[in-house]
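Before I ask anything, here is the structure I am working with.
Removed from the display is one protein chain of the complex; every other protein chain stays in position.
And then chain A:
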Amino acid sequence: MAAHAHKVKRYRGIMDWLTTVDHKKIGILYLIAGALFFGVGGLEAILIRIQLIKPMNDFVGADTFNELITMHGTTMIFLAAMPMLFALMNAVIPLQIGARDVAFPFLNALGFWTFFFGGLLLNISWFAGNVPDAGWTSYVPLAGPTYASGHGVDYYVLGLQIAGIGTLLGGVNFMATIINMRAPGMSFMRMPMFTWTIFITSVMIVFAFPVLTVGLVALMFDRLFQANFFETASGGSAILWEHVFWVFGHPEVYILILPAFGVISEVVSTFSRKRLFGYSSMVFATVLIAFLGFMVWAHHMFTTGLGPVANALFSIATMLIAVPTGVKIFNWLFTLWGGSIRFTTSSLFAIGFIPTFVMGGVTGVMLAVAPADYQYHDSYFVVAHFHYVIVGGLVFGLFAGLHYWWPKMFGRMLNEKIGQVTFWTFFVGFHLTFFVQHFLGLLGMPRRVWTYLPDQGFDNMNFISTIGAFLMGIGTIAMIINVIVTSAKPRNALADPWEDGRSLEWTIPSPPPEYNFKQLPLVRGYDAWWKEKMEGKTEMTPAEPVGPIHMPSPSILPLVMSIGLFIAGFGFMYDKLIVTFVGMAITLGCMLLRSVFDDHGFHIEVEEQEKGVQA
């Protein structure tokens, strides 16, 4: 293959990680960065709970408390939950559809680095002494230049803007990947459920994130260039921000939960040793949830005064979402029903997810009743509700998924004993923290308050809630210990370590070689690998002969481009035109280089495949 003999530099060590375009390594980078920010957000949560452990506490000041709640929400949603989902997406999706990589490996790396530097910019605010403090929703006029004159909200605006680029790129990439890169025979209705939910999530990202982009641009122009989008004195509209934010923000919560639904579907099916019950209704429900998810945003604004007609319509649309969600819940229950269930850590989290998420769903329907919402609005009831769906839903899903796919990502099984400790402490801690908050809300404790007076019936429940938060912290630490203990063990996980794997990722070694599939597999039905196993086969039927495999070259440009945006962000914030110019020049210069110098990639020859190239 002389025509293919391109010389491509392949890096080792730290440079390998900085230049990688391999989806498996990018998945690990997302996991590390997401876990880091999860730790920061968790620490902020613990500080919030310590402040609220007793009435009239003065553990942190009121200003610091506002900064803590703002940064906790923003960090957890954008910098912890999203990247951890992207970690699973990257690690699993190309393997599940039988592809050698994503459609755009370079963009994939760029997406990671822009997210990382956006998150870094946001968190540098702690050291700059100007922390965002207008809440994660950044409502105007509180976040406008009049009432937030420092640079705090600027960090929010620019950090999220840069991180948002990464998310959007990821959405485009995974949509294109799933449409174009499926293995021969894998029709849409043969795709694993996790792939389906990621596909729909990517569609939602593509159609929701640009709305946030515009909102952030408008807020930035108001703050930096004296524009008047939200300045009522000059004709702007504060309600406009609420609309823009929630037109993005409500799809965003489905962007978060749908992948968790996918993980639960995989885990429940594998550990019940049964085909997922009602696969096609599951697909339909996912699409329907995404569709309805775009038309319910104003249920966050029932008390804004949109009028009874708007409130009634958004109320009904919101309640409708309970129907496809209910379909999913029953499908999981019927999958478990009559299955020979294995209680691994992963399946415990999945089984714990079901009742927990149902509770979050029930309070969701309660909140959807517009007249009743006037009572719940801005109370701890709302805090309890969204933590039940986001932590009880998404985070349980993440834990289930991480324990499930850990051997595939790293080649080592996580320790099951420590895993059980993680589950029980986190599960009990979670309910201890948030169950009582429903009642705190119903008793009238408002959210986002720095402290409260004694003897209003809040004291005991706040104390219980804080103890629960510590228990969740212990659960998270147990997981970290598990990771450290496991990483010291030999890398000996089998290709199909749970023995009951059903989809294509379990047909290749753990961790997979750089090129994933030596020969692309031929898919003959849903649960492709299970089908082959049931017919007594030990491997997939190949769809192509063995041959040299073409790979994209590693590149440092994504990292440099993101650093350029990071520098430009500071230039915008501190009104230093020259810094903005330098930053943008770095980014655009990298785009120029990328366009001018074609990436021919390189080939992994058959002999090298025989030696086994480890990722």
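Convention: a contact is a pair of C-beta atoms (placed from the backbone, for glycine too) under 8 Å apart; a residue touches a chain by one contact, two chains touch by 3 or more; residues count from 1.
The definition used in the following text is that contacts and distances are computed from a predicted model.
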- Query: Which choice in "Alpha-D-ribose 1-methylphosphonate 5-phosphate C-P lyase", "Nickel import system ATP-binding protein NikD", "Benzoyl-CoA 2,3-epoxidase subunit BoxA" or "Cytochrome (Ubi)quinol oxidase subunit III" gives the name that UniProt lists for the one chain left out?
  - Reply: "Cytochrome (Ubi)quinol oxidase subunit III"
- Note on the structure: Full-complex touch with the removed chain, picking from A:Pro83, A:Gly236, A:Pro324 or A:Pro554, is A:Gly236
- Which listed residue, A:Arg10, A:Lys417, A:Lys489 or A:His600, touches the chain dropped from view? A:His600
- Item | Hidden partner chain, touching residue among A:Leu168, A:Met540 or A:Met573 | A:Leu168
- Item | Full-complex contact with the absent chain, from A:Met15, A:Ile32, A:Ile179 or A:Ala585 | A:Ile179
- Note on the structure: Had the left-out chain been drawn, it would touch chain A at residues 3-4, 100, 103-104, 107, 168, 171-173, 175-176, 179-181, 206-211, 213-215, 217-218, 221-222, 225-229, 231, 234-237, 240, 244, 247, 544, 547, 549-550, 592, 595-596, 598, 600-601, 603
